[in-house]
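One chain of protein is taken out of this complex; the other chains stay put.
A and B label the chains in the order they appear, each numbered from 1.
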Amino acid sequence: MLSAPPLAVGEAMHQLIAELFPICRSITGDGVRQTLARLQEHVPLTIHEVPTGTPVFDWIVPKEWNVRDAWVKNARGELVIDLRQSTLHVVSYSVPVRRRLSLAELRPRLHSIPGQPDIIPYRTNYYREDWGFCLSHNRLEAMEDGEYEVCIDSTLAPGALTYGEYFVPGVSPEEILISCHCCHPSLANDNLSGVALTTMLGRRAATQRLLLSYRFLFIPATIGSITWLACNQAATTRIKGGLVLSCVGDRGPVTYKKSRRGDASIDHAAAHVLRHRGVPERVRDFAPYGHDERQYCSPGFNLPVGCFTRTPNGEFPEYHSSADDLDFVTAESLADSYAAVTEIVEIIEQNRSYVRLNPMCEPQLGRRGLYHGLAGRAQLADVEMALLWVLNLSDGGASLLDIAERAGIHFSLVRGAADMLLSEGLIRAA
Amino acid sequence: MLSAPPLAVGEAMHQLIAELFPICRSITGDGVRQTLARLQEHVPLTIHEVPTGTPVFDWIVPKEWNVRDAWVKNARGELVIDLRQSTLHVVSYSVPVRRRLSLAELRPRLHSIPGQPDIIPYRTNYYREDWGFCLSHNRLEAMEDGEYEVCIDSTLAPGALTYGEYFVPGVSPEEILISCHCCHPSLANDNLSGVALTTMLGRRAATQRLLLSYRFLFIPATIGSITWLACNQAATTRIKGGLVLSCVGDRGPVTYKKSRRGDASIDHAAAHVLRHRGVPERVRDFAPYGHDERQYCSPGFNLPVGCFTRTPNGEFPEYHSSADDLDFVTAESLADSYAAVTEIVEIIEQNRSYVRLNPMCEPQLGRRGLYHGLAGRAQLADVEMALLWVLNLSDGGASLLDIAERAGIHFSLVRGAADMLLSEGLIRAA
Partner (left out) sequence: MLSAPPLAVGEAMHQLIAELFPICRSITGDGVRQTLARLQEHVPLTIHEVPTGTPVFDWIVPKEWNVRDAWVKNARGELVIDLRQSTLHVVSYSVPVRRRLSLAELRPRLHSIPGQPDIIPYRTNYYREDWGFCLSHNRLEAMEDGEYEVCIDSTLAPGALTYGEYFVPGVSPEEILISCHCCHPSLANDNLSGVALTTMLGRRAATQRLLLSYRFLFIPATIGSITWLACNQAATTRIKGGLVLSCVGDRGPVTYKKSRRGDASIDHAAAHVLRHRGVPERVRDFAPYGHDERQYCSPGFNLPVGCFTRTPNGEFPEYHSSADDLDFVTAESLADSYAAVTEIVEIIEQNRSYVRLNPMCEPQLGRRGLYHGLAGRAQLADVEMALLWVLNLSDGGASLLDIAERAGIHFSLVRGAADMLLSEGLIRAA
């Protein structure tokens, strides 16, 4: 956990992102199915198909959207915009269209970013039947007056919302929830990085003896988490902690956004890990904008689910654009995110409270070999201090994480001390 | 509320201060009666007369004091000190005197400020029968040895304590208390500015549909609030929040001193307003010195009443002296104080808690026209963020002000968002 993260994991994640990058995903449709099928090569996902029209709280599962082709040709018949060049060129959920129109008529349906003239923005149009194209501002500026031919060969029809789920049972029915969104087309950081990290965490969970159960969700943003919550209300009461994973591959420092509760054990664990990593980090209070924590932390659920990112959504200029590409995410950052998240999850896994068997005074550590023999030193070894902290604060109330926080030392040191004291019969589980 | 305060209100307040300035007020007597009579031209005050000798808690309503003339003449018969030049020249509550005496005999009864030699101090002598004069130190230094003739043509006799009260009933019997003291002679900031602001707030309340009831008190300091509290103990339980208004016309930044409770809704509302005004401000903890909040916040009442000033009492060199004159207060500052106080009061008026009708996940704002159509943006509009905050935190516990504070956005934005959600049937009053 504290050793340098194996870069190999980061490289495998980057490779997975590269494989998934070309697929044209949206919140429904075959792009999601292809993506989940690839992931099944790594983790035994269950694929759920929820039919169009299914009511999910205030929402209804939308029609399924698929696009085969989308382009704009100029009067000379030359391709000016072409979906095959970038999946971002078509506004997601565009209805089918085939028509000729002047640039003036077409112009309101063309989206670009004047301040970033080289890149293609990412735009969606899920819940209003309409169509449009995205392109770089330079290309837009270069378009001459005259007639254009427009084609969007898409279907928007009854079908299903598709999501993937992987459940790894542990000794306890209490669950850790790891959730990512898999609905964005060719965007690497937001959020193929989250998909790759969730996949690797799933692989890891499959190989370990775990106390807690783990649930990994690969869902379309917003409607996916709403759908899962609507279909699994009973299961939510077992969620002991969770993380939404997004934007975990860029070069920025790690950021943890607390759950709505603000003092859930996942919040304390994440803050503890980030504070002790010795590199810049950011711990932020909950806000109801962001990713699927918006749904998990709605007042009717109020789940202990935070959001782990590097640079948060909307805070990097490449966000939701063609600049969020394979070069924008690095194996180093992905490996570092993997290391931080596994460390957070391990704290939730290992944290508990103990009580001293005889809480009167300190026990004699020296005769148990837990204390340096020749006394008189100015400072204790770190492990001795950790032993004293666990002995002093184990009154059934404070957890090991509480002790680590009060002592200002790393959880792993406290956990190790507790194990020594357990094996000596000096403490017992509370 | 958030628009620039109408300077016209400030000018009207300054005009009212100028009209009241020449009157020689004290804690009892005709000066107060004349003052309240003038105010009745603006608001329909009820005038209360509480007889001398009435016991009010640990105190007794004192004798009534009136002064017709007060002067000191030198041996040549020239007026050296003259009440007609300034109402500050006589120590308030001086007993009648007419006598000749040497400068040495007179000297202990002459009060000046050596460090501010041009200005006349304001001194009172309410609860000890005595007499004296106040004058500038320069004038004092110029007095030659020799005999002086002294005249204070005053009466100190059974009468009444006079105060004004204006009650505006609202839908709810719960009250907002606005209190000012009207016992100082020719002093503009302390506290004719408070008298003028209270008057304008009374006029405003008379013209609005209000949920809460409003009570405006124009009382002599200390003995006035004690008298009102003694006579209205039952009414105090209906006070939901209140402000003592004083020193609201000088050029200093606005200051709010919290109630003794420190976390009353008036305290949160005032701190919220001050923090969001974008100009320097001061929020201070309660202390038992100051104005009539000393009585409202005595432990037996412990009312949620704070004190709103610009520069607090005793913190400006012009305090309690002839330098606190009509030039020391400005229409701009008076208008700004009016704007801030009305904003605070409106928060108390409008603040309440709501609950989501279906608290599971977010409702679909898009189909209700509350969410921007084409998605993918990095940032939400302010109103969209406010909608998400209200939806996320409306669980019956948090009030709109709590939500505004947690979200770090202005109450008015949160209030507006709640109104939209109410009209959509997404929340209901808790």
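Convention: a residue touches a chain if its C-beta (ideal position, glycine included) is under 8 Å from a C-beta of that chain, and two chains touch if they have at least 3 such contacts.
Everything numeric in this text was worked out from a predicted model, so none of it was measured.
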_Residue in contact with the excluded chain [from B:313, B:330 or B:364]_ = B:313
*Hidden-chain contact residue, picked from the options A:60, A:151 or A:388*: A:388
*Per the definition of touch given earlier, which of B:295, B:337, B:353 or B:394 contacts the omitted chain?*
B:295
_Selected from A:25, A:204 or A:356 as touching the chain missing from the view_ = A:356
*Would you indicate which residue among B:71, B:126 or B:256 is in contact with the undisplayed chain?*
B:126
_Given B:225, B:255, B:353 or B:392, the one touching the chain that is not displayed_ = B:225
*Where does chain A touch the missing chain, residue by residue?*
356, 358-364, 366-367, 373-380, 385, 388-389, 391-395, 407
*For the chain that got dropped from the picture, name the residues of chain B it touches.*
56-59, 91, 111, 121-128, 132, 222, 225-226, 229-230, 233, 260, 287-289, 294-295, 297-302, 313-315, 319-320
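The criterion applied here is as follows: only the chains that are shown with their structure count from here on.
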*chain A to chain B: how many Å between their CA centres?*
54
